[in-house]
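First the structure, which I've put down as structure tokens, then a few questions once you've had a look.
In this view, the complex is presented without one of its protein chains, the others remaining in place.
Coming up: subunit A.
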Amino acid sequence: DDGEGEGGERKAKQKRNTWMLSANLGHALMIVERMVVQNIWQAEQLLYRNIQLDPFEDLPEPEVESPSGTRRQTMFTEDKEEDKDKDGAEDRPEPEYDDDGAMQVLWRYACPVAKGQNVTCFAWNKVNTDILAVGYGESSSNTNVARHGSVCCWSLKNPVYPERIFKIDNAGVSSVDFSSNHPSLLAVGHTDGALALFDVRKQGNSPILKSTVSGGQHTGTIWQVKWVLKGKDRGESLVSISADGRVTDWSIKKGLECSNLLRLKRVPNKQQGVTQLKGDALLSRQSGGMCVDFNPMERILYIVGTEDGTIHKCSTSYSEQYLETYAGHAGPVYRCRWSPFCSDIFLTCSADWTAKMWRQDRIDPVLTFQSIPDAVHDVSWSPNVSTIFGSITSTGRIDIWDLMNPIEPKTWLELEGRSLNCLSFAEQGSPVLCVGDNKGDVTVVKLMGQDFEAPPGEAGTQEAQEEKLMKYLKKNTQ
């Protein structure tokens, strides 16, 4: 193209750079990066799996009276900038407060792509439980009009950079869920009501399927998407609930087709002192739905939490009426979750500063949990112990509750300067939880101690856990 000399040089450079086009390079680099990162984060990664790197680390040293130097202590002290650089164990400063060390921060998933955005949702992969999909929406004063967002798939094996990044234009991400039957399929709900399906095996930003306005997609933010197993051999269905008051079931056989499972109608909420709905205008009859969860035992039953503070128990066989209405919250119900051990109990949390526990057959809440006067944004059961669950608030506080003492949290941790949006326990044997905040970070916290782990042997079976839960529930409600 240019003079011969330059052309020759360019060819030589191209020849030298042919290694970059090698098919194996991408994979090799990924593995090398994981090795490099493991050299840095090995202790934390092992703790994630409940393996202490140095089992003798916690034994007290005879000379030093302060608790044996572990990294945990220095991490919690603030304002001791100069002490952070000291390496000597003897110089480790005394913790300024009584820390029972029950919650240890492992690392933070943060990447420049998502910096400053709101973390809106999590989903663990059903097969490879180390993979966490995190949805981000651009944070603005009015979170309903996020103009762009992204989904990042993080893995335990690389706490520094996500394995996949999907960028989304036009809308933020408000909900994600992984499929069980097709483990690489990720459903993503947007803030403009669109629903998209991504295949996480592929790189690239384009979804394999996306809902269209003409196809009847939602007209409001999709607050939750859930893949529901319909039982043996009957496949899986995708359900979404949105601010437009519809609970929709999607089929993926021919593009994305939807059919309404339910239209949420407003019901007078006694908690708010409304005994009769004023007027009967068509628009005011609809109520926005915020969360949905299907009963793990009977898949046709599901509960729905609404913006009004009411929770409805519904069935997929009835699309016009509710089976039961539970009124107890004075603000929008942000999350409702059935207990993984006992299919009669569910938890809800709301902007009215409380989290409540309910029994399927009673209209009033069985127990109420409140720690500080702040909206509780999310609540999640521990997958290992039936009586433990966690809740997060808008001021950065993570509370771990134990049903054995429902008056105050068993332990808690407060992250400074951020509002927490979502919480999820890792679906694995060792008790780890993740919290997403409004600054685009996902903090991974480990719960230390035998109390949080599944009890071994007989006491750890499904039946024993269920019994334990019911026993403490009865005890605390008498």
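Methods note: contacts are C-beta pairs under 8 Å (C-beta built on N, C-alpha and C of every residue); 3 or more make two chains touch, one makes a residue touch a chain; residues count from 1.
What we mean here is this: contacts and distances are computed from a predicted model.
Chemist: Identify the UniProt protein name of the omitted chain, choosing among "DNA 5'-3' helicase", "Roadblock/LAMTOR2 domain-containing protein", "Ribosome biogenesis regulatory protein" or "Gap junction protein".
Modeler: "Roadblock/LAMTOR2 domain-containing protein"
Chemist: One chain is left out of this view; which of A:Gly288, A:Gly309, A:Gly396 or A:Pro431 touches it in the full complex?
Modeler: A:Gly396
Chemist: Among A:Leu29, A:Met297, A:Ile363 or A:Ile407, which residue is in touch with the absent chain?
Modeler: A:Leu29
Chemist: One chain is left out of this view; which of A:Leu413, A:Val432 or A:Met448 touches it in the full complex?
Modeler: Of these options, the touching residue for the absent chain is A:Leu413.
Chemist: Just to verify: which one of A:Gln203, A:Asn260 or A:Gln321 makes contact with the chain not shown?
Modeler: Of all options in A:Gln203, A:Asn260 or A:Gln321, contact with the hidden chain holds for A:Gln203.
Chemist: What residues on subunit A make contact with the chain left out of this view?
Modeler: Those residues of subunit A that touch the unshown chain are 16-20, 22, 24-26, 28-33, 35-37, 39-41, 43-44, 65-66, 71, 74-78, 84, 94-100, 105, 107-108, 160-161, 203-204, 396, 412-417, 443.
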